[in-house]
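Every protein chain but one is kept in place in this view of the complex.
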Amino acid sequence: MSALRALLVAATALGLGATAMAEDKPNPPADAKAFQDYFVKKFPKVAFDDFVNGPYSMNADMRRQWEEKEQFPPYEFALEAGKEMFAKPFKNGKTYADCFPNGGIGIRQNYPYFDDKEGKVVTLELALNRCREANGEQPYSYVKDEMASLTAYMAYTSRGKRFDIRIPDDPRALEAYEKGKEYFYTRRGQLNFSCASCHVQSPGERIRAEILAPALGILNAMPIYRSEWSGMGTISRRIVTCNSQTRAVPLEPQSDEYRNLEYYLSYVSNGLPVSGPGARP
Amino acid sequence: MASSIRVRAILNGENAEVQTLIQHPMDTGLVKDAKGELIPAHYIQQLTFTHKDKTVFLADWGTAVSKDPYVKFAFKGAAKGDELKVSWVDNKGATDSLTATIQ
Partner (left out) sequence: MRHFPRHFPRHVSTTNVMKKIVFATMVATVCAGSARAASEADYLAAAAAAESANKEAGRLRNQWTVTQAALNAAKKAAESGNFDSAVKSAQEAEALAKASIVQATSEMQRWKDLEIR
């Protein structure tokens, strides 16, 4: 036991030493460039904009099936429901459009953003529920159904617009970004996986029957209809499920960690078009 | 409520290519809900496509078909502008139908 502890202390000390040397100032634009270069170099045959199509950009066979399916996409019902819900006024007569810039149309690419009043990251899903609460309505579950339908519609009206996530000149925004990055690379759960273990190290590889999507552009396709779920899922649902699949206890949807993670992951995908709602096997 | 059926029928040479997506839970009766209670079976039993009073496609379905099923087939003998009627009936006696125009 004491030998193990000594080993641990030594390992921690080594880790500290190594980072102290490599410690440099946070530099999000350089991060994003390195991140995007990594994927472009790893997959020279994949067109940059195609990364938003996840596994379909990596596997020709899946792509053929998907292209056929896209003529009749499985998210169509959710999209239609979302459109109706979005237009339907709340009990007080106001609508979602009143809560968002440009009436909520074509704005998906600007989410999440850093809210300087709250000092935290605000995601689209969070903004939608806050809009409901501000108008005296009950918030929706973050993982599926109504939330997925609403975000599906909002993504659809923004298709093709390029992600444009901003980090304002505010130390709290930079800190949120850095924390999101830390969450992305931190191993967790009994299986000792980080987000990066699958979506940076092994995109295009199989994990059981699935083909892993690249982290680059992974949020651009959200929300998604997953055949495995036989239904729609939001970004919250995707992250929560990733956690539990590595045998980590998921955090509350829209907890600070998840909001920061979404901020980081969206920022490094800046420049890629919105392709959501998406369909995945 | 919008129709539970989506149809696209396109004439390609002598073949009318038909694609359909139907919104239906297709519960098998074997799955439990969050409270641990069985969700009763609820599935489409028969799906029919009719062109000029003639059934061109008939499917007898059971619980093995997925939720929100998708069907694709082709048939001969149709012309542009013809009507194609789609209808289903499920094990609870519910039914829905839609008439599409072949394009």
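Each chain carries a letter (A and B) given by its place in the written order, and its residues are counted from 1.
Keep in mind that, in the parts below, a residue touches a chain if its C-beta (ideal position, glycine included) is under 8 Å from a C-beta of that chain, and two chains touch if they have at least 3 such contacts.
As the structure is a prediction and not an experimental result, all values here were calculated from the model.
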item	value
Shown chains that the omitted chain touches within the full complex	A
Hidden partner chain, touching residue among A:64, A:166 or A:187	A:187
Contact residue for the chain not shown (choose from A:62, A:85, A:99 or A:251)	A:251
On chain A, residues whose C-beta touches the chain left out of the figure	8, 11-12, 15-16, 18-19, 22, 31, 34-35, 38, 181-182, 185-190, 192, 194, 196-197, 200, 244, 247-249, 251, 257
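In the analysis below, only the chains that are shown with their structure count from here on.
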item	value
Approximate Å spacing (C-alpha centroids) for the pair chain A, chain B	34
Residues on chain B engaged by chain A in the complex (per definition of touch)	2, 6, 8, 19-21, 23, 66-68, 70
Contacting residues of chain A [partner chain B, same complex]	69, 71-72, 74, 76-77, 80, 227, 230-231
